[in-house]
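Yeah, one chain of the complex is gone here, protein chain that is, but the others are all in their spots.
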Amino acid sequence: MRFIFKTDYAQDIRLAKHGGHLFWYSALMLLLVAAPWLFAEYWLAQLTFVLIYSIAGLGIMLLAGFTGLFSLGHAAFLGVGAYAQAVLTHHGMPFPLALACAAGLSAAVGLVVGLPALRVKGIYLGMATLSFGFIVEEVLARWESVTGGNAGIHIDKPTLFGWVLETGEQFYFLCLIVTVIATLGILNLLRSPTGRAFVAIRDSEISAQSMGIHLAYYKTLSFSLSAALAGVAGALYAHKLQFISPDQFNIMQSIDLLLMIVIGGVGSVHGAFLGAIFLITMPQAIALVKDYLPEAVGQAPGLQGVVYGTVLIAFVLFEPMGLYGRWLKVRTYLQMFPFYRKGMFKRQKSFQKSDRLK
Amino acid sequence: QQGISKDEILLGSIQDLSGPIAGFGKQARLGMLLAVDEINEQGGINGRKVKLLVEDSAYDPKKAVLAAQKLVNQDKIFMMVGHIGTAQNMAAMPVQFEKNVINFFPITAAREMYEPFHKLKYSYAAPYYDQMRLAVPKLVKEKGAKKVCTLYQDDDFGLEVLKGGEDGLKTIGMEFAEKTSYKRGATDFSSQVSKMQASGCDFIVLGTIIRETIGAIGTARKLGYSPTFIGSSAAYTDLIHKLGGPAMNGLYATMTVQNPYTDEQAPAIRFWANKYKTKFNEDPTVFSVYGYSIVNTFATVAGKAGKSLSTDSFIKVMDSLNIPSDIFGSAPQSFSATKRLGSSASRISQITDGKWKVVSEYVGDPALKK
Amino acid sequence: MQFLQLLISGVAQGCIYGLIALGFVLIYKATETVSFAQGELMMLGAFGGLVGMTLLGMPYWAAMLVAVLGMAVFGMLLERLVIRPILGQPAFSIVMLTIGIGYVARGLITMVPGMGTDTQALPVPYKDEIIKIGGNAMGIGALVLNIEHMVVIGATGVLCVLLFALFRYSKLGIAMQAASQNQLAAYYMGIPVQRLNGLAWGLAAAVAAIAGLLLAPITFVHANMGFIGLKAFPAAVVGGFGSLPGAIVGGLVIGLVESFSGFYLPDGFKDTAAYIVVLVMLMVKPNGLFGDTLRKKV
Amino acid sequence: MSEALLSAQNLSVRFGGVLAVNNVSFDVKQGEVFTLIGPNGAGKTTVFNLISRIYTPTTGTIDYAGPKGMLKLTEQPPQAVASLGIARTFQNIELFEHASVLHNLLIGRHTHRKTGLWQDLFFTPKVREAELLAREKAEEVIEFLDLQHHRDSLVAGLPYGVRKVVEMARALCTEPKLLLLDEPSSGLNVEETDDMAFWIQDIKNELGITVLMVEHDMSLVSKVSDRVLAMNQGEVLALGTPREVQADPGVVEAYLGSIGDVSSLRRQTTQEPA
Partner (left out) sequence: MSTQPPPISDQPVLKLLNVESAYGPIKAIRGVSLQVRRGEIATVLGSNGAGKTTILKTISGIIDPRKGSVEFKGEDITAQDPSYIVQEGLSHVPEGREVFPLLSVRDNLQMGAFTRSDRDGVARDMESVFTYFPILRERATQDAGLLSGGQQQMLAISRALMADPDLILLDEPSLGLSPKLTKEIFEIVVRINRERGTTILLVEQNANMALNASDYGYVLENGRIVMEDTCAHLREKDDIKEFYLGMKKDGVRGERRWKKKKTWR
């Protein structure tokens, strides 16, 4: 175990808690910056998708993981962002401005969805957001004059101050920058009163309220911020995919987003990233492996669903804290190496209580 | 040249193997495999064996892009053949075009598969738009219908049918008396059918695929409502009469190649169908034929392009190609440097006694489109 | 006449939603989880019936019985193998599990060669029969009642009454609710929480199987038929999750709204009507029509 | 100890058939410890819930001397109550279970936040400064209530008694003018109850906070309260000094019972277990 000798309150609010953190995160950054020279084009594209999904993941993590509000319609925000970006850049708006507008529009929509969230919880909130997702999808499909309807629309390459981002590498760097900014923003929020208010609402609404936390304000704020991040991710997604159609933002996409943070680890910023890595690499891994499997299995349609579902079940069963939780255990194990005792991480019996009374 | 090695040509395809039209995707894949095996048994193309990699898109554009990226950038395929689905193709094409990979004969009859022009686009399927534009007025006149209505799937596919029907009716000075739609996956069509019944429609253009076609017609039959129904080639599948039973008799659909029944009259088709059935232990469908023909056409062209096969040499051969009608009765096709749709002609077929029967000659001038 | 016919179609469709929603509510009442696998269980049940009838050549009733019982056993097995190990974890984990189960079930069925990817018809004896009321001699202008729908309506009513009685009057049913509200206390009372949970899942799977078999003539049997559950969710919510009669009423509301909006409103409203109703409902009455309005007492 | 900090007039609240509070009026004066006692279900917690705006009274009003003069508390939104200087604890303990004690206390500082969303997003120097200040204040409370050992423990794993203290600490972190304590000593043993008595007195005397509490432990009540209000079935039974109220026959009858000797409970046989 590493012991950090604390001498100063400021230590607790620093982002990097000790030298080790600093070292490893710098190394990671370095690796990410060098990625275009290290990885083949295909993998760089995957990495770009990972970054994009991480941004969306951060958003839904903020909402579900830290504020405890589960949204089953988050793909709608992704869609709003993507379409806003597509339409605005098409009308010649420069990329940064369009991105800001996409984020703003998503946030505004998030605000509207946040309103029912003030009155309903749990499953009801899930259904409200689910319904909202369906409605947005329908609007995107029906509002043909703007969205091109179900035929979908193409998106131009992003232009930054008259400079067109032609290559995958350039776009990768753009995503990397946005991701870093988004991550820092979230980390800052979490160590400040706003973030604490979110977490308080997650744990107990009644005491949060009695501590003077304005539930309505913070819930809508959480919805908006989360939607804004999803909107940014959607905008980048639109550029990366170059073609968007309403059904890309359907319920399955929403569930994917939720799965992402569950598998990554609900309630940790790391989880959003690990989940995104998982979500993107999993289908690739299956696609790579299936050519080596016996025909009856490898080529069978549905294999992906089975693997996907099995992995999800396995995570919930064996690692409810997600990938990040697993990593924490591995790390603790390594740090304590000779002194590790069995049963240390043994799951305690726990007992469910109605969440209708929260 | 990407995807071509000394003794192998690598092809990629993306099918819906687990989504809503997985039934089609699976058949198309098997048809392709049959063709690939035949080609390889005969020594390949100019000494190169064909290898086909198939990915699953589950009818999801995003997955299609990921699959295309894998095929194009990771596996480095030479060409994308028979990719199913309109939106999926739309999403995947940019990835392919960036790497100069041809989108060869996608399995969807949307006009976007050859328009706007791109040198890497080739389409063989008579567009839904043209199918309906030509077939609807013809049949309306034949039937002497007074009021024409439509029920379409509210997505890009359904819209093509709608627009084709609209433009076709315009040529005979009519328009849709009632337009109704549904969302993909819908199971209840009672209010749409009632609406059309209430407005007295006696001719209905269906922009539907499988279950929706059956569901809509079934609903109408139960309401004692029996107008003339016509669907597009998307509804031209043996599943319609197999699932829908006798209620489906009388349905018209536009089509190009015939469904290969294993007890078909024409011996060539029967032979082929039984070969397929022996190999895969499943009845072939019209989608098997699509897959089979696509790969065979590829092989013909690639064979002509010679040993130094490359994207450019392939395009060169392709752009002066004339394909005659095949055993399945496809319309003759021709391509040029500016004409990337083989043929816009289709014919009309009807279900009688639980089987599709061709009831018309090809309508539409193959040379009509540029 | 038109109005009446729309009403009838709406009620018929509403009962379908209600029937599926019953399954949701059942699982919710007994375990406080929302099962996203309910639609897939329904699909499995329908496939079970299909295999029984077509491959094994069983008569309709036998196949039906075998499918329902088989699914009940399957539900219990599912609980034993997948749900029980994490019993007591937050409900959210179990919701995620059910999503996983749904994926696997759909995938596995799709993997079955020669069957999984196809759409199939279940050869029920009453298929395509209709009853006409009124109208002239030719039957023109008559009200049409569809046997398939009548069967659904009847079954929904019976199931609802049975389940309602179970939860209201039987010790077992009350114990299930007790276990879902406070598992720890249920253990303290000697309630065999795990066995009751198994029972609840078995029951839910059986109800799903019934729904699947009754729906099969209407929607056909295919791997994705469970997605209709996405429309049954709104039904359960409108009725108030956790209320069995609510599920039926919610289903009817959604069915009727769909039917009428499909006829009288522009395109696009029919498909979103269910969701708009849910949103409106949640604004007006956040706990649905029959849901209990409860706040934690501090 | 003169003017009223909080004054309730003719409060009533009805839940369905139950009249939980029935026409109750009382004043809490600045700087006193005012205690509510009464049998179970008398409506004591409900009075607290009315003050903290979890419930809205059917009739009656509550006046409160807020920072900007007297105001009608019953017209304030629930989340405003804390910033008016009213903090509370709960009968059944409502803490943020999955957070550390320190984190709980920092949430208690919420009403004193000075920064907005954008500042928080960028963690400006102002936020940093405010954070450090909040931490210092929290540490003061930790010191005051002897919670140093538990600073970083998760609340979920703390014994009942410690949680009671943590909840009180969290309430103190809001720097209230009026502190509502719902059964502060329940679940504490005699010794711990003694500590609680000292703390309550210190809160009153050193921090100058007015305390309104509900309590069943009469030794604690008599030790710390200035005035006691006894309730029964939602109505006022008696009001006065602890001694006066304890002597009230109605209170004895409904609430206290014949305490005194409990040796009657002992096993009467000579047979002593070996």
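Lettered A, B, C and D in written order, each chain numbered from 1.
Just so we're on the same page, a contact is a pair of C-beta atoms (placed from the backbone, for glycine too) under 8 Å apart; a residue touches a chain by one contact, two chains touch by 3 or more.
These figures come from a predicted structure and were not determined experimentally.
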Would you indicate which residue among D:Asn10, D:Asn92 or D:Thr241 is in contact with the undisplayed chain?
D:Asn92
Residues of chain C in contact with the chain not shown
171, 174-175, 177-178, 181-182, 184-194, 292, 294, 296-297
Go through chain D and note every residue touching the omitted chain.
15, 18, 37-42, 45, 91-92, 157-162, 183, 186-195, 198, 216, 218-219, 254-259, 262-263, 265-269, 271-274
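One rule holds in what follows: only the chains that are shown with their structure count from here on.
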So which chain is the furthest away from chain B, centre to centre on CA atoms?
D
Going by CA means, which chain is nearest the middle of everything shown?
A
Multi-partner residues in chain D (2 or more other chains touched) are 54, 90, 94
I need the residues of chain C touching at least two other chains; which ones are they?
106-107, 110, 113, 117, 223, 267-268, 271, 298
With chains as vertices joined when they touch, what's the shape: line, ring, star, complete or other?
other
Any idea which chain C residues touch chain A in the complex?
28, 32, 34, 82, 85-94, 96-97, 99-111, 113, 116-117, 180-184, 187, 223, 230, 233-234, 237, 241-242, 267-268, 271-272, 274-276, 278-279, 282-283, 286-288, 292, 294-296, 298
Help me check something: in the complex, which residues belonging to chain A touch chain C?
70, 115-116, 119-120, 123-124, 126-128, 130-132, 134-135, 138, 141-142, 206, 251, 255, 258-259, 262, 266, 296-297, 300-313, 316-317, 320, 349-358
Could you pull out which chain B residues touch chain C in their complex?
17-20, 22-23, 25-26, 154, 179-183, 185-188, 190-192, 194-195, 198, 210-211, 214-215, 218, 221-224, 239, 242-245, 247, 281-282
